[in-house]
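A single protein chain has been omitted; all remaining protein chains appear in their positions.
Let's turn to chain A:
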Amino acid sequence: MTARHAMPAGDRPGIGPPLWLLAELTYRCPLQCPYCSNPLDFAQTRQELTTEEWVRVLRQGREMGAAQLGFSGGEPLVRQDLPELIAEARQLGYYSNLITSGLGLTEARVNAFRDAGLDHIQVSFQASDPELNNAVAGSRKAFDQKLAMARAVKKAGYPMVLNFVIHRHNIHQMEDIISLCERLDADYVELATCQYYGWAFENREGLMPSKAQLEKAEAEVKRYRERLTASGSAMKLIFVTPDYYEERPKACMNGWGSLFLTVAPDGTALPCHSARLMPIDFPNVRESSLHSIWYDSPGFNHYRGDSWMPEPCRSCDEKDKDYGGCRCQAYLLTGNADNADPVCSKSPHHDRILAARKAADHATAGLEELTYRNADNSRLFFRG
């Protein structure tokens, strides 16, 4: 017996429903991670959607078939109406995920969210890196809060899902990080190397690991995984490696406008949470229904199908596999979002990826030289 089915059909030929809805509730956040994927000019964002507006978005999304719902940000915990939104999501039948840094979380809130019907809490270890160093090194003052919250989440009956952002300054600590997770009795561990969008693109040179670092880390993860399997552990380990070391791009978001729909804090609807940086006019849930946004807006239809593709993708026999890669990456690295993702070795711009790899071999910048994500730096970007 196999369990999987083909993908469902949507309301328009060739366009399936948005099964995944990401609600970025706010850009406000007490942290300043230099690898944050929020837009550089987040400080300029218009008014956040109100509770009623979010409820409307959730209802419309569910009606269209969305089943997975993410609450993220910024730090979603700063929204005081979070329990209300969780309860609404549960009542509508969503599986709801809360993506949080754990700052501002208390055991009481964890329990209140559970009672409201939240399905899953992911605690991201995204605080600044010296703290991570301290934590895995044993002195973990600043990490006590996150660790306490990870335990509270498990105690409340949730699976423990931990996310670590990996970059050149902590990639050598793989084993320590995984063994910390094992001691915490985590169920899922995601070791995610930075993806270079938003602030991480700005800081790429200071974040991107070298090839040698990556290979060593991959070997460590592999060894650890074998050990876990041998011991019958159910802890699931996911290592997301940077696509800058691949020769073919990732099938970004499973195709533009095919499964994922992000709603930004100000109501802007996006095919992925980074797409805002592109020179495309994206619709807003304050002005249109989610249904017309998903099926009919020029923004969402822009890169559907493959008729927009220039060469080399146009005549490439792999285009059904990767859809030409990531549009944001094409835009950031070539200035034109139509181009093949430069990660692809067939791209005429692949030299930009090679140059980044080379730079990673020689980079010397310390953590203190990175541009931290905060309102002052954001205003600088806005002024340009």
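Operating definition for what follows: a residue touches a chain if its C-beta (ideal position, glycine included) is under 8 Å from a C-beta of that chain, and two chains touch if they have at least 3 such contacts; residues count from 1.
Throughout what follows, contacts and distances are computed from a predicted model.
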Protein name (UniProt record) of the chain left out of view, among "PqqA binding protein", "Sulfite reductase (NADPH) hemoprotein beta-component", "Phenylacetic acid degradation protein" or "Cytochrome bc1 complex cytochrome b subunit": "PqqA binding protein"
Of A:68, A:111, A:289 or A:334, the one touching the omitted chain in the full complex: A:68
Touch criterion as defined above, residue of A:109, A:151, A:236 or A:319 at the omitted chain: A:236
Chain not shown: contacting residue from A:97, A:124 or A:193: A:97
Identified contact with the non-displayed chain, of A:38, A:100, A:122 or A:195: A:122
For chain A, the residues touching the chain missing from this view: 1-5, 7-8, 17, 19, 64-65, 67-68, 70, 93, 95, 97, 119-120, 122, 157-159, 161, 187-188, 234, 236
